[in-house]
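For this depiction, one protein chain was excluded, whereas all remaining protein chains were kept in their positions.
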Amino acid sequence: MSAPDSSFLAPPAGSQVRAVHDEFHGDLLEVSMGPHHPSTHGVFRMIVTLDGETIVKLKPVFGYLHRNHEKLGENTSYLASMPYTDRLDYLNSMTNNWAYALAVERLAGLAVPARAEYLRVILAELTRLLNHSCLAGFLLQDCGCSGTPLMYAFREREKILDLFESLSGSRMMCNFQRFGGCRVDPSADWLAGVQQLTDGYGAFLDEFEALLTGNEIFMARTQGVGRLAAPLAISAGVTGPVLRASGVAHDLRKVDGYGAYPQFDFRVPLGDHGDTYDRYMVRILEMRESIQILRQALARLPDGPIMDPKAKLRGFRPKAGEAYGRIEGPKGEIGFYLISDGSPNPYRYRVRPPSFINLTILEDLCLGHTVADAVIILGSVDIVLGEVDR
Amino acid sequence: MTPAAVPPDRWLELAPLQLRDWVTGFLPASLQWLATGLITIVAILAVFGLLFAYLTLAERKILGRIQNRPGPNRTGWFGLLQPFADGVKALTKEDVVPRQADPVLHYLAPVVLVALSLLGFAVIPFGRHLVAVELDAAVLYFFAAGAATELAIFMAGWASRNKYALLAAMRALAQLISYELPLLLAFVPVVMLAGTLSTTAIVAAQGGWTLGVLPHWFVLTPWGFAGFVIFMIAALAESNRSPFDLPEAESELIAGHLTEYSGFKYALFFMAEYFGMCALCGMAVTLFLGGWQAPCAALECIPSYAWFGAKLLTLLLGFIWIRATLPRLRMDQLTRLAWKFLVPLALINLGTAAFWSLTAGWTGGLQLVRWAVALALVAGPFVLLGRRLSRGVAPRVYRYASS
Amino acid sequence: MLGTGLLQGLAVTAKNLVGSFHDPARLPTLEYPEVQPQLPEAYRNFPFLVSESAEDPMGTLRCVACQICEKECPPQCIYIEKSKDKKPDAAGKQQIFPAVFVIDTSVCMSCQICVEVCPFESIKMDQVFAIATTERFGSLLLTREQLAKPNSYYHQIHPTEAAEVDRRLAADRQAAEDKAKAAAAAKSAAPTPPAKPATGGPAA
Partner (left out) sequence: METVEQIRDRLLARFPGATVEVRSNPSPSGQHSLLLGAATAREIAQFLRDDPALRLDQCSNVTGVDWPEKEVVETTKTTVPDPAGGPAKVVEQKSRRLEPGCLEVVYHLYSIALRHGPLVLRLRTGNRTDQVTLPSLTPVWRACEFQEREVFDLFGVRFEGHPDLRRILMWDGFQDHPMRRDYVEPDDYEWEPTPHGAVLAKAKRHYPAPAPAAKP
């Protein structure tokens, strides 16, 4: 660590006091926020140096959840890595699955049938609704809302999880996408359930926004806090809603046009200030667009097979080569980089974790703000430690 | 006083006093004053101790309902034994004192806090005849006692030798001192109009009804309403309740000054917080909501302490409701709200009250003018100062990418 | 005006407070031990081995110890030892069977990869909802005997999927029988032994 542990209380006899003293400002206080802190969203640690309550230095420390996911991926077959991707960003297993499946499909040259592409879009947009609702809840919880918005968000998330459960058998560890398609073809009942959820979600968002979006305290807490300038955001590889809140029109659903996304009509909301409020609002507006995509996808879901006939489960060995596949996950660009040497296991299996890379700018966002702001800035960056630490 | 002397319709009203006198009647006359005092103390402790217990339960239940969940419902019927289960748990938990902490101060802080937060109850008239101590400067005494709790909170934060606790202690000091001022300024008009610092006299000044239904409570006047709102906001801040719960901001400072407390000491802090809340709400009832006065003449048959209790509970429910809804302020916003919004409003409210008191003689059409001017004096500064306070903060319109 | 947003929020929470008393959508809590959740048919938790009959589960396991699931299992929680001898399976064919088949449920993550890769429809996902043991190690290690559940149980928890599996197995068996018959007929028609050995082999 860059600075030894300091305390400006009288130290126990025999220990040394760090001589950071300035006659105008007094001593600096170094606080280790985390790894067990209520609002670090997992085992995340920020070593914060404070001048009063103003942050003058912030060093993120992580790795507490590190399990070397990439090494695991290199030691198991291509298929066996699929359930592990569920556990990266455990809120968004469906999009993680998709990103991995996409990379493998690029590597092996598999084509996905139209019905499966639509299904993937439906599931990805449900995941986006789920993730953004949770994020809004967590962010407001970090602002000190005593759990109310979080519980409302979880109430709705529960409905989506029930859908995931009845389709894939598991609520969060879905393990649903396969190379060249999807695992299960949904029943009409399930699609009706999605339709019902889609129809009701707008009303929930309205109520949720009435609760706090126009709240003066919330606006005062978030507007102008943690501004991220567009050039820095681009240079730092920040992706997803955080990048769009800074006003950069970059949504892989539009840019790459992967899957069936080019066939849908939706808009990409952009923020002008790049502050915490924009990051929150961009997500709320994205949820409204997701509802539009879901409506269109449900109305136009084609019939047909859900698996590429060339795909095989057992003995899958792509030819030597490499591929990088990325999609617009709810947290940003989630990508998988695979190198194959022709064996059943990937030679190199790399995850591009959006929340890990989005953390690069955490210190820049927090400098000059207070401890209370650091908490909500971290909340608005939206990290999941399962993905950061891998 | 013998039962025979009680008017038949007032016996319920006087029942607590008679009970007390009946008990003290067994003692020699020389000890009766002591017994009377002790019984009063025990009664306050028992009533507010129980209220604290069930308030925690009510808070958890209501918070739960607001958050679409049932709240505690496993311990006893509807969870009614939950507070006792919590109490037993707090008592049996290990009391952890950090090695670096100052053990004496660490121990004293919760004790002092509870003791100080109980002092306020002495001067609140809970009913027509129920006031522990009749003081001429009761209001002054109340706020002096209340202000001392800040010391105990700082003591806790300092003695813990924890960085979070220290930050919280600093926050607590800044916050409590900032809000002491609007709290005091908010009740000055009451004292002005009532012409007394005695709580019983203030309640008496709010007696009577217009047409038998419109009570003469101060909250129903423009200046009184403004004073009440300012008082309640400041009371929220003084009792460290959301949205002003910065000293124990869970998502920022873990538990603030309570970080290093566990077991029963933690429970004592909790208790003190609720006692402080009850005392402040009781004072608000006394100053603005007519104390134990019934809302209309026809309902006077219900004993006065029941009215006091009902009003107190309503205010407490309001606290819980606000806690369930609002996010927390930031430190600078908190102090800005106090100094740039509440204090000027409270000062202007003094002027409004003065105007109200000067125009007490106006009748007929002039009465309307009086109301209009007073309302304008309340609403105008609120809107103007509010606009100033929330400058740069507004809902935004968002654009969409062109492609 | 300052305060409108706050009041709007208070209105929403008040609506939810009142709604929780009359609107089930605003009080979705299940009182768990008294009210058990409705598990969807697709719900999966921990694999089990399908046996044809409930009376003799060890004798009628579908598993032929091919060890594909052991190899594919992501957390490597399956351990199989092949039998030395052979035993007739449900269709009467001589097959190897698993002498040891253990699943370490403390490691298993219920991903159902084993179910997907199994060519014999012999391992399926169970629906264990409440899982608790009194000891940490022993009872989490499920042996062949604990894992075997009859096909009727499979029908009970995953009716549609099980029916489909039965249809597929019946079709396979029919095809195998037809093939055997055809081979026998061909043999009888042309008594001279063919120059090269039969190509099809046993239909697996």
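As written, the chain order gives the labels A, B and C, with residue 1 at the start of each chain.
Criterion: a residue touches a chain if its C-beta (ideal position, glycine included) is under 8 Å from a C-beta of that chain, and two chains touch if they have at least 3 such contacts.
Predicted model, so just to flag it, every value in this text is computed and none were measured.
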Full-complex contact with the absent chain, from A:Met46, A:Val242 or A:Ala323: A:Ala323
Hidden partner chain, touching residue among A:Phe44, A:Phe62, A:Phe164 or A:Phe179: A:Phe62
Chain not shown, touching residues in chain A: 1, 62-63, 66, 68, 70-71, 106-109, 232, 234-239, 248, 250, 255, 318-326, 333, 335, 337, 339-340, 347-348, 350, 352, 356-357, 359-361, 389-390
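Definition applied: only the chains that are shown with their structure count from here on.
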Gap in Å, rounded to a whole number, between the CA centres of chain B and chain A: 43
Geometric centre distance via CA averages, chain C-chain B, whole Å: 61
Chain C residues counted as touching two or more neighbouring chains: 2-3, 6, 9, 12-13, 16, 28
Interface hub residues of chain B, defined as touching at least two other chains: 66-69, 324-326, 390
Complex interface listing, chain A residues touching chain B: 7, 9, 12, 29, 31, 37-39, 50, 53, 140-148, 151-152, 155, 211-221, 223-224, 244, 249, 251, 254, 267-273, 277-278, 281-282, 285, 370-373, 375
List of chain C residues in touch with chain A within their complex: 2-6, 8-9, 11-13, 15-16, 28, 40-44, 68, 72-74, 109-113, 116-117, 119, 125
Chain B - residues contacting chain C, complex: 62, 65-70, 321-322, 324-326, 382-383, 386-387, 389-390
